[in-house]
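Here the complex is missing a single protein chain, while all its other protein chains stay put.
Take a look at chain A:
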Amino acid sequence: MDNDSVPNDDSGSLEHQACYIYTPTSEAVSPKKRRATSSSRTQHSKREKIDATDRKTAKTQAYGFPTLLRNSESEDAVKARYQALEKLWSDVERRTNDVLAQVNGETLQAVSNFVHQAGPDLYGEKLPTGLILTGPNIAAHRSLFEQIESRIQNVDKHGRVAILTSKDSTNLKNVLKKAIRAITEIQSGLDDEDEVVEAKPGRSTARYNYDPEIIQDWCSLHPDAKVVIAVQDTEAFDPAVLVDLITILHQYLAKIPFVLLLGIATSEDLFYEKIPYSIGILLNGDRFDVQRFEQSMEQVFNEAVLSPRSLLKLGPRVADLIFDRQKDFTRSVGTFITELKYAYMSHFYANALSIILTFAEDDKAMTELLSNTHCEAIRNLPSFRNLVESTLLTFPWRASDLLTSNTILKSAVLSASRECQRYSNNLAEAISLFRKIQSIVSPHQANDIPAYELYSRVLLGEFTTRPAFRDAMLTAKKLSSERFHLLVRTLAELPSELSSTFAESAAKIHTLQSEKSTSSLVSGFMLPESHRTSVKSGRVRLDELKSGMTSQDTEYSKIVMSTLETLESYFKERFKPYTNLFLHEIFFYDLRSPHSQVFSAKPRPSIERALSRPSDYLGCECCGKDAEDGDGAGIEGTQPYTALLYQLYLESPALIGIYDLWSAFRVVTLGEKADEESDEDDEEEKALQAQFYRSLSELRYLGFVKYSKKKTDHLVKLAWKGL
């Protein structure tokens, strides 16, 4: 349950007014809309209403952006919002694309080298085969293989590549035809079954268009080129065809320098289960791994969100939503970029104040573009309220200025926008610092937290109290002196305001270490845990150990202590909640409901809910009275016929007799009248029957039932509720 009840969700049109009076007109707003219990629904309906009114009043602007702030937004401001979106997003997109292009650079290089070196010297009579472990995100496979193709074919010029997909794997002939066409670039129709291809001049007989000797002819013209056959989705490829293909390639290996690349999305084991041993021993080669999702995701996130050049940041709740979906469902960088883009679009589309983002450097333009209505809107932000309340305690006159003077407000906006940017830059820096600490403190820990998951916790300001943070700090305390030295040195290299402090302590540790040349330094925190547990004897032992420490050790303990204290206070300072900031609504996009509605729509539960509890959607008097009691809504004669029939359907077994259904339907709709003798010619009865058939066909259309073949006049139940 989210509570997006902050006013800025209201598409900007009303937020500058403290409240508004809603006067229902007969046709402007659909009476069917009714506030349901869940607040996300409330929002949804509200948004609809506003959109409807907006659309009616505002004349459609260029770019398709609506005029916000109750239609009082100037045309320039609308244009500015649109241009801001264009400018900011194109920048982010360019940078993320650059990152994505480099993500697989290493793999591409390795594959290209493999193709170049593959040959009889290295692999003998075996078919050189590269297994490319692509991961289960099938949407990315195509682009990966295209990258491989262009790398081998155009950049490194090692030969030609034919990419095969499972769609081609209907039979061996088609596979070979496609491969031959891709490699020799001979265009010939696929239509003819066994079309012949005019071979190179000088040969008397033509060849079949699936004859691999065509490639051999081509190879005689290109002596150094490798012929790469890349199978993009090995799992989906017909195993029998794959086996045939490998046999054929292996047969021709002596004449044609074939290299096979197989894309494996699931696991190698499943691949080896699929091919027979006799085929497996024909292959030899290498395996290549593309970057893990976590790593590439983090790289893209660092560039697209954390980078100081990205002005608009994600808020914690949206970030949680996005990354939960990534973890649970998609695991794909592509969808993350789509969702980020949607966040940008939604922010600039619906928030009139988003123009402030464009004024990051330009004060003059801001004073011009920010109208009085904009200022009113700013004053209605919750963060403005916080600001005024906090200034009220220290500078009461300034608070009143903020409330009355637009010029003062504008200058406050300017400084606030700088403050917001400074905050997020500091945050990014601190996050990268923390990631560094984590990687040194526990290098092999399986559950280290990537930056994109840290982000939302950090924004909420609660990260420093989390066990993950405490753990990292405590483990850092207990590190051996060599590792601690390494940690401090690495931190000193990172650009941050603490780097000089770290450099100093690193130098100190170094001198201490060289003074005490015999063994490594021991700090008081490294004493084994077990000595502290038992009270009396433990104390004694502890004292003994402590007395065994040299002066350098004591000095070192102090340095460890002070370094960690600096670090901790640094993090506490940086990891403050973002809601403290004035104008955080503008710089952090944090609306859950548009994202959850767009990216994780729930069509099936919605339909089922609409049919089983129509009152949730209709909100009419007649059947809505039970809805307040929770689950109490049962079958009522006043509900729509389809909904009635659906509820009867839910109660029936897997095979439903149509007549039984009809009689139940009749009883429910007619109520007491149903007990009377039914009259065939009764008009009411006929109308009801028509309604029954109509509802039944609607259920059929929705895929809930189909007619049974086993039994006449029976229906088969196809869908159960709640799945």
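Everything that follows uses one rule, which is that contacts are C-beta pairs under 8 Å (C-beta built on N, C-alpha and C of every residue); 3 or more make two chains touch, one makes a residue touch a chain; residues count from 1.
Note that in this section contacts and distances are computed from a predicted model.
The chain that is not shown carries the UniProt protein name "Orc1-like AAA ATPase domain-containing protein", picked from "GST C-terminal domain-containing protein", "Cullin family profile domain-containing protein", "DNA replication complex GINS protein SLD5" or "Orc1-like AAA ATPase domain-containing protein".
If you put the hidden chain back, the residue from A:S267, A:S480 or A:S697 that touches it is A:S267. For the chain left out of this panel, the touching residue among A:A225, A:L460, A:L564 or A:A719 is A:A719. Of the options A:L176, A:I440 or A:L715, the residue whose C-beta touches the omitted chain is A:L176.
Only one of the listed residues, A:P66, A:G135, A:P316 or A:P594, touches the absent chain: A:G135. Only one residue from A:R181, A:K341 or A:R604 touches the chain missing from this view: A:R604.
Touching residues on chain A toward the chain that is not drawn are 129-131, 133-136, 138, 166, 172-173, 176, 194, 196, 204-206, 208, 210-212, 233, 235-236, 244, 247-248, 251-252, 265-270, 272-273, 277-278, 280-281, 283-288, 292-293, 325-331, 600-605, 703, 706, 716, 718-720, 722-723.
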